[in-house]
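Every protein chain except one is present and positioned as in the full complex.
Right, chain A next:
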Amino acid sequence: MEVKIKVNHKNITDNIPADLLLIDFLRKHGFYSVKRGCDTANCGLCTVLIADEPVLSCAVLTARANGSHITTLEGMQKEAEVFGSFMADEGAEQCGFCSPGFIMSVLAMEKEFEKKGITNPSEDQINKYLSGNLCRCTGYMSHTRAIMKYLKRAGGLK
């Protein structure tokens, strides 16, 4: 079937099998930041945004994304660099394999907190929001440190 999907502001038209998962569609089109860490929608590595909402691209059929706008980390390079530098300062990207999905979720979280007027989120709120993003290397503490510093940066959550 034919789908028209906008990825990072670029239109892609493709003929796809009906059972193609969004993660495979995206990787096929060169968006390699989208990683597969599991087959069961448990790890969060494949997180992308559909219309600004974070979703697990391994649990979405490409057909269902027809007509929508998808954002991957390739489409958020600036934001990734800003938050990424806070991660790097902590050494929080160890193998880095979980980083793209994690960063997508953090950026989405920031937006959501902003929308909801949560200006001073607790570690607990952050951990709950991000609990679906697994990381086997870091033990998560460095993530929290990086997020806290990032949210408190000049221009961060007010």
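By definition in this document, contacts are C-beta pairs under 8 Å (C-beta built on N, C-alpha and C of every residue); 3 or more make two chains touch, one makes a residue touch a chain; residues count from 1.
As a working rule, contacts and distances are computed from a predicted model.
Participant: According to UniProt, what is the chain that's been left out of this complex called? Choose from "Tryptophan synthase beta chain", "OB-fold domain-containing protein", "Urea carboxylase" or "Molybdopterin-dependent oxidoreductase".
Facilitator: "Molybdopterin-dependent oxidoreductase"
Participant: If the hidden chain were put back, which of A:L22, A:V60, A:C135 or A:L151 would touch it?
Facilitator: Checking the options A:L22, A:V60, A:C135 or A:L151, the one contacting the hidden chain is A:C135.
Participant: Applying the definition given at the start, please give the residues of chain A touching the unseen chain.
Facilitator: Output for chain A: 17, 32-33, 35-40, 42-43, 45, 72-74, 77, 80-81, 83-85, 87-100, 103, 127-128, 130-144.
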